[in-house]
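The complex appears here without one of its protein chains, the remainder shown in place.
Coming up: chain A.
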Amino acid sequence: MAGYLGMRAVHHGHRSRWTVVWMLFSFAAQCAVLGIRGDLRGQCPLGDIGEILVFLAWSITIFYLLIGSTYRLSLLGVFSAPVVSVMLLIAAIPGVMENSPERAMTVEPWHEMHAALSVLSYGALGLSAIAGVMFMVLNKMLKHHEMKSGLFLKLPPLSSITASMVRLTGVGTLVLSGGVFCGLLMPREASGSMVHLWAAVTVWISYTALLTIWQVRGMTPSRMALSVVSLFIVSLAVFAAL
(Lines give C-alpha, C1' and ligand atoms only; values in the text may rest on other atoms or scores of the structure.)
Protein backbone atom coordinates (compact mmCIF):
# COMPACT_ATOMS: atom_id res chain seq x y z
CA MET A 1 0.00 0.00 0.00
CA ALA A 2 2.82 2.38 0.96
CA GLY A 3 4.65 1.59 -2.29
CA TYR A 4 1.48 1.99 -4.37
CA LEU A 5 0.58 5.34 -2.78
CA GLY A 6 4.14 6.57 -3.11
CA MET A 7 4.38 5.62 -6.78
CA ARG A 8 0.98 7.18 -7.53
CA ALA A 9 2.07 10.40 -5.81
CA VAL A 10 5.34 10.46 -7.77
CA HIS A 11 3.44 9.83 -11.03
CA HIS A 12 1.21 12.82 -10.31
CA GLY A 13 4.22 14.91 -9.33
CA HIS A 14 3.30 15.58 -5.71
CA ARG A 15 4.59 14.39 -2.34
CA SER A 16 3.20 11.20 -0.83
CA ARG A 17 2.08 11.85 2.73
CA TRP A 18 0.81 8.34 3.37
CA THR A 19 3.87 6.24 2.50
CA VAL A 20 5.43 6.82 5.94
CA VAL A 21 2.11 6.16 7.70
CA TRP A 22 1.67 2.81 5.93
CA MET A 23 5.30 1.95 6.64
CA LEU A 24 4.59 2.63 10.32
CA PHE A 25 1.54 0.32 10.20
CA SER A 26 3.66 -2.31 8.50
CA PHE A 27 6.36 -1.87 11.15
CA ALA A 28 3.83 -2.37 13.96
CA ALA A 29 2.51 -5.53 12.27
CA GLN A 30 6.07 -6.87 11.80
CA CYS A 31 6.81 -6.23 15.51
CA ALA A 32 3.67 -8.17 16.45
CA VAL A 33 4.56 -11.14 14.21
CA LEU A 34 8.16 -11.24 15.46
CA GLY A 35 6.95 -10.96 19.08
CA ILE A 36 4.58 -13.90 18.67
CA ARG A 37 7.18 -16.02 16.88
CA GLY A 38 9.84 -15.16 19.48
CA ASP A 39 7.42 -16.21 22.19
CA LEU A 40 6.70 -19.51 20.44
CA ARG A 41 10.38 -20.28 19.89
CA GLY A 42 11.62 -18.97 23.21
CA GLN A 43 14.52 -17.33 21.34
CA CYS A 44 15.27 -14.83 18.57
CA PRO A 45 12.77 -15.64 15.78
CA LEU A 46 15.22 -16.63 13.06
CA GLY A 47 14.46 -20.33 12.89
CA ASP A 48 13.07 -20.58 9.35
CA ILE A 49 13.06 -18.67 6.04
CA GLY A 50 9.74 -17.00 6.86
CA GLU A 51 11.04 -15.57 10.13
CA ILE A 52 14.29 -14.44 8.52
CA LEU A 53 12.31 -12.60 5.82
CA VAL A 54 10.06 -10.88 8.38
CA PHE A 55 13.12 -9.95 10.49
CA LEU A 56 14.86 -8.59 7.37
CA ALA A 57 11.74 -6.62 6.37
CA TRP A 58 11.57 -5.29 9.94
CA SER A 59 15.18 -4.10 9.89
CA ILE A 60 14.78 -2.45 6.45
CA THR A 61 11.64 -0.69 7.72
CA ILE A 62 13.27 0.50 10.94
CA PHE A 63 16.29 1.90 9.07
CA TYR A 64 13.96 3.56 6.56
CA LEU A 65 11.95 5.16 9.36
CA LEU A 66 15.16 6.38 11.01
CA ILE A 67 17.15 7.43 7.93
CA GLY A 68 14.34 8.33 5.51
CA SER A 69 13.18 11.32 7.50
CA THR A 70 16.62 12.34 8.75
CA TYR A 71 18.19 12.71 5.32
CA ARG A 72 15.04 14.00 3.57
CA LEU A 73 14.87 10.85 1.51
CA SER A 74 11.16 10.20 1.85
CA LEU A 75 11.18 8.73 -1.66
CA LEU A 76 13.31 5.90 -0.27
CA GLY A 77 9.99 4.60 1.07
CA VAL A 78 8.59 4.32 -2.44
CA PHE A 79 11.54 2.13 -3.37
CA SER A 80 11.79 0.13 -0.13
CA ALA A 81 8.05 -0.50 0.37
CA PRO A 82 7.78 -2.91 -2.60
CA VAL A 83 10.87 -4.83 -1.38
CA VAL A 84 9.39 -5.09 2.13
CA SER A 85 6.02 -6.14 0.64
CA VAL A 86 7.61 -8.92 -1.45
CA MET A 87 9.49 -10.24 1.61
CA LEU A 88 6.33 -10.25 3.73
CA LEU A 89 4.27 -11.84 0.95
CA ILE A 90 6.81 -14.68 0.56
CA ALA A 91 6.84 -15.13 4.36
CA ALA A 92 3.03 -15.35 4.31
CA ILE A 93 2.98 -18.24 1.80
CA PRO A 94 1.75 -21.34 3.71
CA GLY A 95 4.66 -23.58 4.65
CA VAL A 96 7.36 -20.86 4.49
CA MET A 97 6.92 -20.22 8.20
CA GLU A 98 6.69 -23.33 10.40
CA ASN A 99 3.22 -23.76 11.91
CA SER A 100 4.43 -25.15 15.23
CA PRO A 101 8.04 -24.10 15.73
CA GLU A 102 10.09 -26.17 18.10
CA ARG A 103 10.66 -24.38 21.42
CA ALA A 104 14.35 -23.92 22.29
CA MET A 105 15.46 -25.82 25.37
CA THR A 106 18.47 -23.59 26.00
CA VAL A 107 19.39 -20.14 24.70
CA GLU A 108 22.98 -19.44 23.68
CA PRO A 109 23.42 -15.63 24.01
CA TRP A 110 26.37 -15.29 21.54
CA HIS A 111 24.45 -17.23 18.92
CA GLU A 112 21.33 -15.12 19.48
CA MET A 113 23.34 -11.90 19.23
CA HIS A 114 25.17 -13.12 16.14
CA ALA A 115 21.91 -13.96 14.35
CA ALA A 116 20.05 -10.82 15.40
CA LEU A 117 22.90 -8.40 14.60
CA SER A 118 23.62 -10.08 11.26
CA VAL A 119 20.01 -9.78 10.11
CA LEU A 120 19.79 -6.23 11.48
CA SER A 121 22.91 -5.29 9.50
CA TYR A 122 21.25 -6.73 6.41
CA GLY A 123 18.41 -4.24 6.96
CA ALA A 124 20.85 -1.32 6.67
CA LEU A 125 22.75 -2.95 3.81
CA GLY A 126 19.45 -3.71 2.05
CA LEU A 127 18.34 -0.12 2.39
CA SER A 128 21.74 0.98 1.13
CA ALA A 129 21.18 -1.24 -1.93
CA ILE A 130 17.78 0.40 -2.42
CA ALA A 131 19.46 3.83 -2.27
CA GLY A 132 21.91 2.40 -4.83
CA VAL A 133 19.02 1.58 -7.15
CA MET A 134 17.66 5.10 -6.67
CA PHE A 135 21.07 6.46 -7.59
CA MET A 136 21.26 4.33 -10.74
CA VAL A 137 17.79 5.44 -11.85
CA LEU A 138 18.57 9.15 -11.39
CA ASN A 139 22.06 8.78 -12.83
CA LYS A 140 20.66 7.20 -16.00
CA MET A 141 18.12 10.01 -16.33
CA LEU A 142 20.81 12.67 -15.91
CA LYS A 143 23.22 10.96 -18.30
CA HIS A 144 20.54 10.61 -21.00
CA HIS A 145 18.99 14.04 -20.40
CA GLU A 146 15.59 12.59 -19.43
CA MET A 147 14.21 15.41 -17.31
CA LYS A 148 10.47 15.17 -17.91
CA SER A 149 9.19 12.47 -15.58
CA GLY A 150 7.65 13.10 -12.16
CA LEU A 151 10.20 10.68 -10.74
CA PHE A 152 13.08 12.87 -11.95
CA LEU A 153 11.59 15.90 -10.25
CA LYS A 154 10.88 14.08 -6.99
CA LEU A 155 14.12 12.15 -6.59
CA PRO A 156 16.54 13.78 -4.14
CA PRO A 157 19.87 15.11 -5.48
CA LEU A 158 22.56 12.59 -6.41
CA SER A 159 24.75 13.90 -3.59
CA SER A 160 22.06 13.16 -0.96
CA ILE A 161 21.47 9.66 -2.31
CA THR A 162 25.22 8.99 -2.40
CA ALA A 163 25.65 10.27 1.18
CA SER A 164 22.87 8.06 2.55
CA MET A 165 24.07 5.06 0.52
CA VAL A 166 27.55 5.37 2.03
CA ARG A 167 26.24 6.05 5.56
CA LEU A 168 23.88 3.07 5.43
CA THR A 169 26.69 0.85 4.14
CA GLY A 170 28.84 2.12 7.02
CA VAL A 171 26.13 1.50 9.62
CA GLY A 172 25.38 -1.95 8.14
CA THR A 173 29.06 -2.91 8.15
CA LEU A 174 29.46 -1.69 11.73
CA VAL A 175 26.47 -3.74 12.92
CA LEU A 176 27.73 -6.72 10.91
CA SER A 177 31.11 -6.35 12.68
CA GLY A 178 29.25 -6.91 15.95
CA GLY A 179 27.45 -9.90 14.43
CA VAL A 180 30.70 -11.45 13.19
CA PHE A 181 32.40 -10.78 16.53
CA CYS A 182 29.57 -12.55 18.40
CA GLY A 183 29.75 -15.39 15.85
CA LEU A 184 33.44 -15.91 16.60
CA LEU A 185 32.63 -16.16 20.33
CA MET A 186 29.91 -18.77 19.80
CA PRO A 187 30.64 -22.22 21.23
CA ARG A 188 31.48 -24.60 18.39
CA GLU A 189 28.37 -26.76 18.97
CA ALA A 190 26.14 -23.67 18.72
CA SER A 191 27.79 -22.34 15.58
CA GLY A 192 26.64 -25.30 13.48
CA SER A 193 28.37 -25.18 10.14
CA MET A 194 31.49 -22.98 10.13
CA VAL A 195 30.76 -22.26 6.45
CA HIS A 196 27.95 -19.99 7.54
CA LEU A 197 30.22 -17.96 9.78
CA TRP A 198 32.98 -17.73 7.17
CA ALA A 199 30.42 -16.52 4.63
CA ALA A 200 29.49 -13.74 7.08
CA VAL A 201 33.20 -12.90 7.52
CA THR A 202 33.65 -12.76 3.71
CA VAL A 203 30.67 -10.42 3.37
CA TRP A 204 32.08 -8.22 6.15
CA ILE A 205 35.51 -8.10 4.45
CA SER A 206 33.89 -7.19 1.11
CA TYR A 207 31.92 -4.29 2.57
CA THR A 208 34.91 -3.08 4.59
CA ALA A 209 37.10 -3.16 1.48
CA LEU A 210 34.46 -1.25 -0.48
CA LEU A 211 34.23 1.47 2.17
CA THR A 212 38.01 1.70 2.43
CA ILE A 213 38.40 2.15 -1.33
CA TRP A 214 35.64 4.78 -1.31
CA GLN A 215 37.27 6.67 1.53
CA VAL A 216 40.95 6.36 0.60
CA ARG A 217 41.29 6.09 -3.16
CA GLY A 218 37.87 7.35 -4.22
CA MET A 219 35.41 5.71 -6.58
CA THR A 220 32.77 6.93 -8.97
CA PRO A 221 29.39 7.10 -7.18
CA SER A 222 27.83 4.97 -9.93
CA ARG A 223 30.38 2.21 -9.31
CA MET A 224 29.72 2.47 -5.58
CA ALA A 225 25.97 2.15 -6.25
CA LEU A 226 26.50 -0.87 -8.49
CA SER A 227 28.80 -2.43 -5.85
CA VAL A 228 26.36 -2.07 -2.93
CA VAL A 229 23.50 -3.47 -5.02
CA SER A 230 25.56 -6.41 -6.35
CA LEU A 231 27.13 -7.21 -2.96
CA PHE A 232 23.76 -7.25 -1.27
CA ILE A 233 22.18 -9.53 -3.89
CA VAL A 234 25.18 -11.90 -3.99
CA SER A 235 25.49 -12.15 -0.20
CA LEU A 236 21.75 -12.69 0.19
CA ALA A 237 21.88 -15.42 -2.48
CA VAL A 238 24.86 -17.08 -0.74
CA PHE A 239 23.08 -17.14 2.64
CA ALA A 240 19.88 -18.41 1.02
CA ALA A 241 21.90 -21.23 -0.59
CA LEU A 242 23.55 -22.12 2.72
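Here is the rule we use: contacts are C-beta pairs under 8 Å (C-beta built on N, C-alpha and C of every residue); 3 or more make two chains touch, one makes a residue touch a chain; residues count from 1.
Note that in this section contacts and distances are computed from a predicted model.
Engineer: Which choice in "Quaternary amine transport ATP-binding protein", "NAD(P)H-dependent oxidoreductase", "Response regulator" or "Glutamyl-tRNA reductase" gives the name that UniProt lists for the one chain left out?
Structural biologist: "Glutamyl-tRNA reductase"
Engineer: Specify the residue from the set A:65, A:158 or A:238 that touches the hidden chain.
Structural biologist: Residue touching the absent chain, from the options given: A:158.
Engineer: In the complete complex, which positions of chain A touch the hidden chain?
Structural biologist: Output for chain A: 138, 142-143, 145, 147-148, 152, 156-160, 217-223.
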